[in-house]
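One protein chain is absent from this view; the other protein chains keep their places.
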Amino acid sequence: MDRASAGLFGEVRKTLTGLWSLVVGLGVTGNQFYRRAVTVHYPRQTVDNLSTFRGPIELIPSAKDPMKPDCILCGMCEQSCPSGCIEVKSHFEEEPDAEEPKAQTPAGAASDPEKKAPPKKKKKTKVIDSFDLNFNLCSLCGLCVQSCPGSGLRFSHEAYLAGYSRSDFEFDLLARMRAKASGPGSAGSDSKR
Amino acid sequence: MNVLGIHIAIELIQIVVAVVVFLAFIGVNVLILVLMERKVAGRFQRRPGPFEVGPHGSLQTLADAVKMMAKELHTPGGADKILFWAAPIITFAPVVVCFMPVPFGPKYLTGWEMNLGVVLILAFSGLGVFGICLAGWSSNNKYSLIGAARAVAQSVAYEIPLLLSVLAVAFQVGSLNLSVITAGQGSWPWQWNVVVQPLSFFIFFVSTLGETNRAPFDLPEAESELTAGFHTEYSGMGFGVFFMAEYAAMVVVCSVGTILFLGGWNGPLVNGPWWFLAKVYGLLFVMMWLRWTFPRVRFDQLLNINWKWLTPLALLNLLVVALMVKLV
Partner (left out) sequence: MNPEQAFRNLAGDFYTRSLQPGPTENTLILNMGPQHPSTHGVLRIVLELDGEYILRADPVLGYIHRMHEKMGEVKTFAQYLPNMGRVDYLHALAWNWAYVGAVEKLCGVEVSERAEYLRVVTSEMNRISSHFVWWGAYLLDLGAFTPIMYAFDDREWLLDLLQIVTGSRLTYCYFRFGGVSDDVTPEFVEGTLKWCEHMRERLPMYKALVTDNVILRNRCEEIGPIDLDMARRYGATGPVLRGSGVAYDVRRAEPYSVYDRFQFEIPVGTGAGDAMDRYLVRLAEIEQSLNIIEQALKTLPEGPHMHEKAPKRLKAPKGETYFAVEGARGKIGVHLLSDGGKNPYRVKLRAPGFSNLSLFAELVRGVLLADAVSILGSLDMVIPEIDR
């Protein structure tokens, strides 16, 4: 065999191996042809693994009164948010007057008309006005949930969010929490606001 | 004189009717084929394919056709108007003629009986290249020009092994008449020409992939490299006509393959046009299977395959067949 023909033989063998690799490839796709589609065909089917999905954050209702959030209104979430999408508004309210026990005068001391007992300081508590989330800017980083010192915030698991304008995604978290607490079917429970 | 006149009139009417029927045939076929391609692609990729328009997406192509017809026919700035809009027509028109000599069924289901059916088909499919060339040139677009140059080089190159493999069958049968070739094959698969000439069939099939610009030889339409090649600038029905021309060419080429190698309208129990259509669609399915499996061949490798492998092989094949025909 002279060199030319040996080279030709090698070329032919290479070509035949190449052609065989094509047939193998066809076999692979042919095999896949008969299998069921892997698509989850939305909206006829939906996925079932959303229980760990990071959806927009929501307030956790307190155990005693589901209409009140557990949030202590410290503002840590607002500070730690990188995008500035949380806005918490609150005001101080004085506690309502409770029944005061009679001031105990020390035994034997005559009541001095000039020395009056100082008036009892009324306790002031923070009351929530609004808790707004601008979901247009949220990056779902979780810094707010992590920085909350109590159990005020958590991720919801809503994945199917759609709207027609940016204002559809400016959430009033207090209203959403209350709507959820009143149960499905109540007014405003399926609205985004 | 009068008899001749009537003769000519009858033949003219026959031709006109045949052309109209074939236009309708092409139209329906394209509708089915586009959907079939997308559904088959979906199946290979483990996904549903078109699903929303019509039950299981069956009306998808119709919706696409309506969309295409409603689009603006925009001529790019600086383009040669006449050539630009003549190009799709020049690409599409010859394909209709190619259906004329094809026998769809045993008795009278041929557009026009002719002794040189094979030659007609080869000649007119060569004309389509001219349209592509015009499209690329008149678009006034660098991408189109490069795409057209590639397409022309490819089509011209792959015509040669195509011709040679078809000639091999013609040698064996002794006629270029497609009806004769079909009638010469029997009903059962072992009586078809592919058993006698498998190499010719292989060469023929690969050449048709090159002729019709189908993957893995679809570099002229390489979307990921040069946007859309020679039909970049066409919108709406201009593109629609190119699209139809491509699918119609595929059907022509698969029909020729069926007739030459797979027995045409012959079939196991009852001969008829249903076997013909089944085989044509089988070959089309294989073409789609190849498209959705393999990556694209680079252009110089494409031409190398043709000039270094296919053409010498086809010549060798022809020589062997000629020898066998002479000796046997």
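Some notes on this structure:
Should a chain be cited, it is by its letter among A and B, assigned in written order, with residues numbered from 1 in that chain.
Note that contacts are C-beta pairs under 8 Å (C-beta built on N, C-alpha and C of every residue); 3 or more make two chains touch, one makes a residue touch a chain.
Not measured: the values here are computed from a predicted model.
Check B:L176, B:V206 or B:L219 against the missing chain and you find that the one touching it is B:L219. Which of A:G7, A:P82, A:G150 or A:G163 touches the hidden chain is settled by the complete complex: it is A:P82. Think of the hidden chain as still there; on chain B it touches residues 41, 44-47, 142-143, 146, 215-216, 218-219, 222-226, 291-301. By the touch criterion stated above, the residues of chain A touching the omitted chain are 17-19, 21-22, 24-25, 27-29, 32, 38, 49, 52-54, 80-83, 139-143, 146-147, 155.
One rule holds in what follows: only the chains that are shown with their structure count from here on.
Rounded to whole angstrom, the centroid-to-centroid distance between chain A and chain B, based on C-alpha atoms, equals 57 Å.
Considering their complex, residues 15, 22, 25-26, 28-30, 32-33, 35-39, 41 of chain A touch chain B. Per the touch definition, chain B reaches chain A in the complex via residues 42-48, 51, 289-290, 292-294, 309.
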